[in-house]
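This is the structure I have questions about; it appears just below.
Partial view: only certain chains, each at its native spot in the assembly.
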Amino acid sequence: MAINPSLLFLSLLFLFNGCLARQTFSSQQSQNECQINRLRAFAPQTRIRSEAGTTEWWNPNSQQLRCAGVSVMRQTIEPNGLVLPSFTNAPQLLYIVQGRGIQGIVMPGCAETFQDSQQSQHQSRGRFQDQHQKVRRFRQGDIIALPQGVVHWSYNDGNERVVTINLLDTGNSANQLDNIPRRFHLAGNPEEEQRQLRRLAQQMQGRSERGEESEEEEGEREGEEEEEDNPSRRSRHQEEEEQGRESSSCNNLLCAFDRNFLAQAFNVDHDIIRKIQRVRGNRGTIIRVRDRLQVVTPPRMEEEEREERQQEQRYRHTRGGSQDNGLEETFCSMRIKENLADPERADIFNPQAGRISTLNRFNLPILQRLELSAERGVLYNRAGLIPQWNVNAHKILYMLRGRARVQVVNHNGDAVFDDNVEQGQLLTVPQNFAFMKQAGNEGAEWISFFTNSEATNTPMAGSVSFMRALPEEVVAASYQVSREDARRIKFNNKNTFFFTPSQSERRADA
Amino acid sequence: MAINPSLLFLSLLFLFNGCLARQTFSSQQSQNECQINRLRAFAPQTRIRSEAGTTEWWNPNSQQLRCAGVSVMRQTIEPNGLVLPSFTNAPQLLYIVQGRGIQGIVMPGCAETFQDSQQSQHQSRGRFQDQHQKVRRFRQGDIIALPQGVVHWSYNDGNERVVTINLLDTGNSANQLDNIPRRFHLAGNPEEEQRQLRRLAQQMQGRSERGEESEEEEGEREGEEEEEDNPSRRSRHQEEEEQGRESSSCNNLLCAFDRNFLAQAFNVDHDIIRKIQRVRGNRGTIIRVRDRLQVVTPPRMEEEEREERQQEQRYRHTRGGSQDNGLEETFCSMRIKENLADPERADIFNPQAGRISTLNRFNLPILQRLELSAERGVLYNRAGLIPQWNVNAHKILYMLRGRARVQVVNHNGDAVFDDNVEQGQLLTVPQNFAFMKQAGNEGAEWISFFTNSEATNTPMAGSVSFMRALPEEVVAASYQVSREDARRIKFNNKNTFFFTPSQSERRADA
């Protein structure tokens, strides 16, 4: 079968997009950011309350997050809560820890492919047809991939809280600003979040020395202090008064623009702009919707997913195997979501030990552009992960359930971490640092994010380990053991990534 | 139609070139370089006079240029002026603000494809045939793309001054040196420019704190101070004396080499080397040619351009759609120029508001390697650009004619800029910062450079805006407006990027 040359041309161009994104300021790390002597598993430092949920940030100044070049946020959305539209300066991976809902992203330049001719409760005049971009359902176990600068909103239409873990890859080449995480809010009142992030950014500015781990020990603080605005903000507010804008609590992107300009840009009355710019009350960035949102969405998620994947495969088939062709239709219908919780989805599985489901650029192609990947892992009671290191990525681990004892070893042979990681805690394992993990009595479940679209591990023991790849004589000479022992070291563990608790271990537990 | 596999192989290799260029030192930004509280539109700080023109540099220490990782220079070339051969450590985009002339670049390893058998005035002995690389004509409105490290010269053969704006993308991955702009001069006396750039670099070294915008307020200074050489230079000059080089005012690359070496390298008499190394007078880097330069060039520009583009298309067609094949012929004849001034060239056009012509890797493929793009925009009397943000690039705007009121808003919802940008001023809009623009009474024309080969904007209003992509219910809930108002916000402006002054506005003007 021959390839259509022009399609190939386009696909090549498109593929190179991520690659040719400018690298400037992809790395704002100072000289020795990864000289890590001690790691800590830690909880978010800052919690910002909104009307219908909370936003919690891990301290982006912590040495481990600066070394990895990422920021991490946890969001809780109460039933009927709407996370107002915003975008970030960094690509994001979002993991749905619990709950279900709907979300939309706005891909620039893409068509409004969803049409809604239903009559809503508030609407009495005839059959007006709304049009908007695709809306997706999400549920526990989903990973959602979001490019930088792309607007995102979500809504909890379920009965339990939605909890998400958001990784912001500020060190990504797609972020040409500095390493500070930035959310650009398009609605609502993000003032509290802005103030807290500013405070953390100022801390980031104030020191480049080591030892800031102590900061993390403060754990979850409410951060109600520091009410004073900085001078530049105050002067802006004064300007606002002069220009006749009424709201001093409107801090989203639309508020700062001149009202006359906006009226012209939207071609609407000043009254409507005044409404947009007056943000009533302190409802933050997650608001409670009075009546339930009626947004057109496809009927059932599983079908939708199946169809999207089929479409992707059909596409690959007809397009001569190239992944996409740069045309809008394709870019605009790119799959951005995958569920990792389903046990059937596991890529590595051992009925005695646990399972790991991985998500990378091979099974979610948009990750190629985002330079990120992820895994969701489960370890059963006291089973473990063989010591290993990641060849090409940092690993940011969040414990979903249970606990595990983790050891992390740096290039000096020092155990920079040897402790339990508890549910709700975060731990970074820097690139090339060796680590191992053993679940506690109740097992352990986690989500890990990787700063490479194709993260690769090398285990130290087992059937795909470096030991197995060494000649027996080299093992014997390197460790000064007999050939027989070398053979045992190489071949005794037939597993790939897991180990199961030994008999003695089990007995000790009993 | 089938593809020749070996051509595909080569084209893949070639395409990856830009991509695999090393990223080291592509980012010399310190920790919080883009924490911008206030922007200023500003003029060049330093002006260096040469015999037949001037070179002006914007202060590369200004926070906005450091955040964007670029330097900007403006060059004025008088009629009959020759900009002597030089290259820079960063890819360049050059916009011809006015005038016309010829220019040549030296692509490493490419053949001398232009032959000249005409007899010049100074030449009386028979038919000697000169050979050199391609020479191109340029005129007002052209953008010229120059890779780093590639020699460039130009000559004003017209009757009015040539004025160019040069963007140096020092933050580009192709620049493995630090973020300081460097011009490597191969002829002439660049001492004055070197001294001034050294001074700016020392300032850059001396501070990493904020608030240096005050520097910019000094505006255009002549910079005749600071005559003292630094010690390392002085010792070099002493060495020169010892080695018998005569000129103490020769500071180009050829001057520092040992004369004996050069005589061997060029295989010429010491006398000729002595002439090369003795730079008479203080003529700088732009000299006046005594008689007009007689350089062989194709007859008329429009024909040349048409032919180049046809060649490119023929090539794409026969080569199975891949953009180039890495073979020298193709690389060497790559198109590096395009005219953006022609109204017919517009990509976005509204007869009431204005037009925008864009240049990116799709219409000038070399930009893919340079990771840059550009747009030339025109706004008519009091028309405006809808508020928008750039998803993947910084924007560096230079006002060519007229003035516009511009607002720029950061992630905190602060208007970091709200002022006029006047003709001849520069303003950076950092990635993701929202901005809008409204022309003054005489309209406005500008050139903008982007630090991505495929810069993408998301407007806030109009037919391709994020508002349009949101479900009506989400708009209503987010801004706490009625469904009817939400519909107006989404649909009232049918334009894409422009808005036209409202009736009231027009009346207010009258």
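Per-chain residue numbering starts at 1, and chain names A and B are given in the order in which the chains are listed.
Assume a residue touches a chain if its C-beta (ideal position, glycine included) is under 8 Å from a C-beta of that chain, and two chains touch if they have at least 3 such contacts.
Keep in mind the model is a prediction, meaning the values are calculated, not measured.
Each chain in view is the same protein; 2 are placed here, and the whole complex, as held in this structure file, contains 3 copies.
In the analysis below, only the chains that are shown with their structure count from here on.
When chain A is laid over chain B using CA atoms, the rotation angle comes to 120 degrees (nearest 5).
Chain A and chain B have CA centres that are 36 Å apart.
Looking at the complex, you find that chain A touches chain B at residues 2-10, 12-13, 16-17, 19-28, 30, 82, 84-85, 87, 89, 104, 106-110, 112, 114, 116, 120, 122-123, 128, 130-133, 135, 147-151, 153, 155, 173-180, 182-188, 190, 194, 198, 201, 204-205, 208, 230, 232-233, 236, 239, 250-258, 260-268, 272, 275-276, 280, 287, 289-290, 293-296. On the side of chain B, the complex with chain A involves touching residues 1-3, 8, 11-12, 15-16, 18-19, 23, 26-27, 29-35, 37-38, 67-69, 171-173, 316-317, 319-323, 361-362, 368-369, 371, 384, 386-387, 389-394, 407, 409, 411-415, 418, 430-432, 434, 436, 438, 451-454, 456-458, 460-462, 464, 466-474, 476-483, 485, 487-489, 492-493, 499-502, 505.
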